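Provided herewith is a single structure, encoded as structure tokens, for subsequent inquiry.
All protein chains but one are shown in place.
Up next is chain A:
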Amino acid sequence: MKNTNQPPFWLDRFLQWRLPDDQFEEVQGDMHELYSQWVKDVGKRKASWLYLLNTLTFLRPLPKGKENHYSTHRPYLQANFLDMLFNYLIIALRNLTRQKAFSFINIFGLAISMSVGLLIITMISDTFSLDDFHQKKDRIYRVITTDQFAGQPEMHLASSSVKAGKQIKETVAGVELVALLRRGFGGEAIIKDTRISLSGLWASESFFEVFTFPLLQGDPVTALKEPYSLVLTEKTAKKLFGRVDVLGQQIQFDTLIYIVTGVMKDVPKLSHLQFEALVSFATVELQKPDTGDGDFFAWENIFMNYAYLLLPPNGNPEAVQANLNQLSAAQNARITNRKITLSLQSLKEISSGESLVNPIGPTYFNNAARWVLVGLALIVMLSACFNYTNLSIARALRRSKEVGIRKMIGAAKSQVLVQFITEAIVIALVALVFSFLLFLLLRIQFLSLAAQAADLFKLELSTRLIGYFVALAILVGITAGILPALFFSRINAIQVFKNASLKLFYHVALRKILIVVQYTFSLIFITTTIIGYNQYRSFLAYDLGFSTENILNIRLQGNSSKLLKNELAQVPTVQNVSTSLLVSSLGNLYGGSMKYKDPVDSANVWINIVDEQYLPLHQHTFLAGKNFSAKANAISEDEVIVNEQVLNRFNIGKRVPEQALGEALTVKGKKLTIIGVVKDFHYGTLDKNIEPTILRYSNEPGGYLNVKILSSDLPATMESIEAACSNIDQVHPLEANFYDDQIEQAYSQYSVMIKIIGFLAFLAISIASVGLFGMVVYSTETRLKELSIRKVLGASEFSLIYHLSKGFFILLLIAAFIALPLTYLFFNQVILREFVYHQPIGIGELFSGVGVVMLLAISMIGSQTLKAAQNNPVNVLRNE
């Protein structure tokens, strides 16, 4: 039976442990009585806090201590518990300063590894506080869409149709407010003579009631009511007008005039909605823009709009979900071949849930990525803890005398345990100070690592975070110290004094295992970095099925491609110019539904619209047929060039390119005849399969100019191209990028990932190396006499080095033996599965990392053993 007014039971345990037996019952009774009183007075949550506080303060010195084993024999122990703790601190600090090398290795390792931990704690705390500023955050839900064509996989979208939003508003019970949003508002804001580009969202009038974005000016209720209303953020207002009081000002976009009806505070960084301006949704309802996805209010038009629901307090999301299911079922009955299902997503899940197609704002990492980061940081920190564990146990001889004496004069096992854990915590706390400084540096580095990072993360400190930091340090201290502490607490005092050669290498097996684990992780990290980097390079150099060499893509920005082409033709180093709607292989997609003979069999195909120069300029390979020929605008479009996948998908001409020529296709309701078949090429990025793709003709597709350049003098060519373009367009700065650079940009997330893992690899190797170094120094020191005797008896220096370093090399080899197959399997089975097109992993990539780490280890082991081997035996043995 569970009583809801029952305080946490572990606190009772604590009391039982802490209090003398005859006092426990009354105090527990008092506590329970108080607890039920508090629950009535201040609520359960606060009552629990009070209970915790009141219970824990029983830690104070009690007038009559608990009777236990120790106090009956040694009544003074309870009394000077704090004195003992103080004594441990002094001993810890003395040891810290006495053994500088040992302390340095530990503090260095712990500090750099904990700085990563601190960074990750800060990042995760940021993602957890995402969207926290909305007052009604617990009641806000987003409607997300699952879209499935018959026989095709499901697609999960963050967006939904306008129709869905409207229907929910009108028919679904249990919803207080619906805010509709639409992405993609943007253009040039024209204010008198200045033109400044601006982007934002369309938002319906309830926006400011659902979300908490305070308005500096204007009325939140009516600001987004009328068509052509515009709400600016403070920053945008300053950018456009240089001031904030701009209510009622006019801003022109294209030919339309918008009125500023509100100025809001800037959007906080930790918000999943990011925009410069909001335009009333009524505007877009008037314009009903055609994006080729059907009618503006159609159920299938699910790609541009978002619906956010505000549920009433104590609302029931399950009931709303049931209504959404009904709504979806009713609407799906009217369409064929396709299923569109709506579901609710809470505000918290938006930022931390699975990634969806069409996200409205920047995407933070999801749960999986979060755990990977935590895992990586944990590994690095554990590695540093192992150093501490290893070196402490290795130096057992020196400390075992101290422990022996402590035990002789009456220390209990638990006291020795506490002593050594305290020592480890002290070291961890000292390391925390350094790691905090490192963290401050790392934070700057991290924020500049990727352009998005600075937009996504604040990484600000708070007292709570500092509390977490200290907690982390204490945890690290306990982890590092627990094994040595257990080891020392088990030492038998009599043995220590009777037999000075106490089983010194008692824990050799444990130490070996720890070294192997450290090196295994280091090797995995470095090999991952190297393989990842090579794969990344191979993406950039991958044969896409067409040439990208020396092609400059210029964004037209609404200019006439013809005029620009004519201008560019004047530049002598320009070999050829083509135009296309979009640039392939960068992740930009434009699709549409296509049918062949079977009227019910339609499938999505990817589309690029190009002119007659495009295919030869990019050196596409024709399997059959011919290129488009130049046509005037007036002649209606009737030709199409397809890739092999189109033939495969629809089984056109028995999949033989020559026989497919002349067949008719229906693309977005338009009849087109195949005049050519090109070899499959990468329209999407390399992590996607090559899918059915078609090329349509237009002599002015808009979008981009593709300029093929001959010259080797690129800066000069760029200059003349820039000059040519500015003849046509004086307003916009030229937006031109080399194709190869754009591809690099498209894969930049991988380069960021590789940088992060590479950095961790660097840390892990440094930590493992200093740890190994410490062990080598220690073991050569303790075996100095043995070595000297061997030398006297005639051993050569080489054989001594071999003798000393053999053990370590075997450990490294074992580590390599574990790490390499693991990394290989990990890449082959997990990572590279994600990428449909990739290079196989080379042997060289696998082993080069091992080589580097081995070289490091050899230089460390070698230098130390050489030093020991060259020692003059007389100096060592003469005092014997």
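Operating definition for what follows: a residue touches a chain if its C-beta (ideal position, glycine included) is under 8 Å from a C-beta of that chain, and two chains touch if they have at least 3 such contacts; residues count from 1.
In this text, contacts and distances are computed from a predicted model.
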{"item": "Hidden chain of the complex, named as in its UniProt record, picked from \"Fe(3+) ions import ATP-binding protein\", \"PadR family transcriptional regulator\", \"HmuY protein\" or \"Secreted protein\"", "value": "\"PadR family transcriptional regulator\""}
{"item": "Absent-chain contact - pick from A:N54, A:S199 or A:N699", "value": "A:N54"}
{"item": "Absent-chain contact - pick from A:E26, A:D138 or A:D245", "value": "A:E26"}
{"item": "Among A:V42, A:L62 or A:L563, the residue in touch with the chain that has been omitted", "value": "A:L62"}
{"item": "Sites on chain A contacted by the missing partner chain, in the whole complex", "value": "23, 25-34, 36-37, 53-54, 57-58, 60-64"}
